[in-house]
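Missing here: one protein chain of the complex. Every other protein chain is in place.
Each chain carries a letter (A, B and C) given by its place in the written order, and its residues are counted from 1.
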């Protein structure tokens, strides 16, 4: 499904914002799990959502808020552990949760977001709104019990949930082939009586189309869908983790980086639609924005113990008095 | 697949032993979850196993050891909570585990046995024996995360495990239709790249045949199979639980009790094969055995605190000294 | 309706609390397995199945669903039924419910209640009979209550539903049937974090909670006949604990016996003892006594099972060791 001119440029911008945001992380504060290579999957899915739709994410948490359209500055400040960070510097790189855009948790417990997204779906159904809930998770997460329990519940109750698997082929060093009885995660949907769809995760508009169909179904009361986007992580599992073994071929990485870069692919699409100049303007704007974000993060103060205390409870009781804070 | 004369009588005897054992429980010590109605599923599966094959079971634990051929006396004594019980009166009605016949745990935590059986499969593979492991579980249990995690692992590693679902249509008061995205549990197997088979759970020899095929596959290194036996629980969920609502139709119960009683059905098969006299002899023997078991249980002593202490550790350290035993 | 009461059992009081809170706020829902079987069948007469969710056997999943619903406008009560199933759900409670507000710098709140019932002295053996009170005491961000009577059960459950933080609610099945006059005032709440002196006394402090309060009170009456005047403090809330009430009682009596149905090691009793020896050492005149279940599993055999839990006799004996 083709995005119109403005939406296609917004889609390109968001993808590029993820890429540039993470390149800035590598350059300035190398922590965390990068989504570089997976931008089309993330943004394609988010383009099908409204601002008030819910999203849950993962330890690979940078792309989801950016994909949903979040402001980069508080996100970057969070990476730097600053008080101006979206989570006051308490959550950090694996937890860039911007609730103003419907994000309700980036779970660093693999699979932990699946029940949360399902619960948001339940909430929508009980409160009778027409929102939907979209759950990002990885191929590795699909082996957690929460995957099974969540998808089944959503199917029984016909909840408006889109289960969106970013299948990047690996969980740390473990390939899908070595950890899944069969490699197509979408094929598991049938066991729950739910549609399962495989989509090219490097093609933003293909992802958008698949997600739009699932969103339409969900909003119409048709229940959940499982979407599997086949994608690839260009970098290592995490900036901070040394990997002492070779678990994927260099040629494989080179192939995806070269021929399957979602940003290059989408740039070509825009070029083909005569939008090269506009795309260049987007690129300039994103570069500027990223610099601003880094500067903002650098200039921001660190959180204090009081910020931490203030974030613990809505309704503190005997707290912080009895907490034993030195 | 037809059982030969002796095996068919043994099959009939085991089914009858379950039925009579539980009728004696109702009469003499009404505790626990009964397998009446599900005898063909249990015994049909066990007839396909060797004595040294492993079995895990559930809270509905009486049928599995009897199906595997266990001595009734220690089982009945366990029901009565006696020291001569198979578990010294410590495990009780939900945990009739006779390890001498390869039973390695009747889990009252629903779904808890699935990883145990899978682990036995792993053990078989590492130790390179030709045993298999069979896991009994219910329709309700198939919604636990352990189901998913276990079946996937067994599929990836091609473990010699038979996942045997006694689908009796309900988990306490909750029907399969209201708790499963779609009602055929065997259909979930495909998601793991594993064969899934549905079998009539009231037909002992049909169950035997399906299980034999899975066992043969497992022993040959072909990996796991999911078997779903459609069966029915004739009595209430548990002897000890009052059910304040109506969750199944009386006609439904009457239909299964009347037309789908696995013991009556198999008796008819035996009659058709000219084995009526032998079947009668089995019936007399089982009646006598059950009486003996009740008498043995009644006459047996209760366990003492020392039995409890002795069962805690293989290698006690500072125990029982520091345990705070009054 | 103010000041009027109604004779209710502990379990009925819990169901009444549901009814009142569900009437008051349409965002309150109940989730769990076989809801009708666990006492709440009468709610189906009044409320829609949309708000009374019979769940598949997926404890981790549906508890997490409760968390997700709490994040997005509902106030779910998740009934895990038997407390021995709490382990299955513990990740969503500890890593999500208790942490999400903090980890998002206060952006989110999790108004969730998780119920579970300790199923001991009921001949269900070790996989059903745990009293895992201590399991989550170490997790910041959670509140944990464990009432000992029908009024407290009703008032604490209502307080829990109204609280914007996650609350773990332990019921005690040995109390389910116990009847009492319970306030019918729909705004009757028992504050979280407040202990209750169930019997005033001056010679020794007995700290108890949930199912240990009744035998503690009986023991106190028996001791009174021997001229020993015991104060019985019902903790009611385990976290955040009402240290003040405990410490001021010990300041008065100088002697402390703690009664707890959980296993001895790492018990609630241990925490109470630690707080007191740290903060009221100078008032303490005798060794603190923990009367707990021993560190062995719960057997099926009823006679043996009964021997594991504190009784009026073992409580009385502990008091006699220190007075």
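Here is the rule we go by: contacts are C-beta pairs under 8 Å (C-beta built on N, C-alpha and C of every residue); 3 or more make two chains touch, one makes a residue touch a chain.
As the structure is a computational prediction, the values presented were derived from the model and not from experiment.
A.B. asks: The chain left out touches which of the shown chains?
C.D. replies: Across the whole assembly, the hidden chain touches A, B, C.
A.B. asks: Check each of C:66, C:111 or C:141 against the chain that is not shown and name the one that touches it.
C.D. replies: C:141
A.B. asks: Looking beyond the chains shown, say which of B:37, B:57 or B:119 touches the absent one.
C.D. replies: The one listed residue touching the chain not shown is B:119.
A.B. asks: Sort through A:37, A:63, A:81 or A:102 and give me the one touching the missing partner chain.
C.D. replies: Residue touching the absent chain, from the options given: A:81.
A.B. asks: Out of B:58, B:150 or B:231, which touches the unshown chain?
C.D. replies: Of all options in B:58, B:150 or B:231, contact with the hidden chain holds for B:150.
A.B. asks: Touching the absent chain: which residues on subunit B qualify?
C.D. replies: 54, 56, 85-91, 95, 97, 99, 104-105, 107, 109, 112, 114-127, 133, 145-146, 148-150, 152-153, 156-157, 307-308, 310-315, 317-319, 322-323
A.B. asks: By the contact definition given up top, give the residues of subunit A that touch the hidden chain.
C.D. replies: Touch with the absent chain occurs at residues 31, 78, 81-82, 87, 89-95, 107-112, 140-141, 143-145, 171-174, 178-180, 241, 243-245, 302-305, 308-309, 312, 319-320, 322-326.
A.B. asks: What residues on subunit C make contact with the chain left out of this view?
C.D. replies: Counting only subunit C, the missing chain is touched by 60, 84-85, 87-88, 90-91, 94-95, 98-99, 102-103, 125-127, 130, 132, 134-135, 137-141, 239, 241, 262-263, 265-271, 273-279, 281-282, 284, 286-290, 295-297, 299.
As a working rule, only the chains that are shown with their structure count from here on.
A.B. asks: State the pair with the higher C-beta contact count; candidates are A-C and B-C.
C.D. replies: Taking the two pairs in turn, the one with more contacts turns out to be A-C.
A.B. asks: By mean C-alpha coordinates, which chain is most distant from subunit A?
C.D. replies: B
A.B. asks: Counting in whole Å, what is the centre-to-centre distance of subunit A and subunit B, each centre being its mean C-alpha position?
C.D. replies: 44
A.B. asks: Which parts of subunit A, given as residue numbers and ranges, touch two or more other chains?
C.D. replies: 145-146, 148-149, 152, 156
A.B. asks: Where in subunit C do residues touch at least two different other chains?
C.D. replies: 55-56, 58, 60-61
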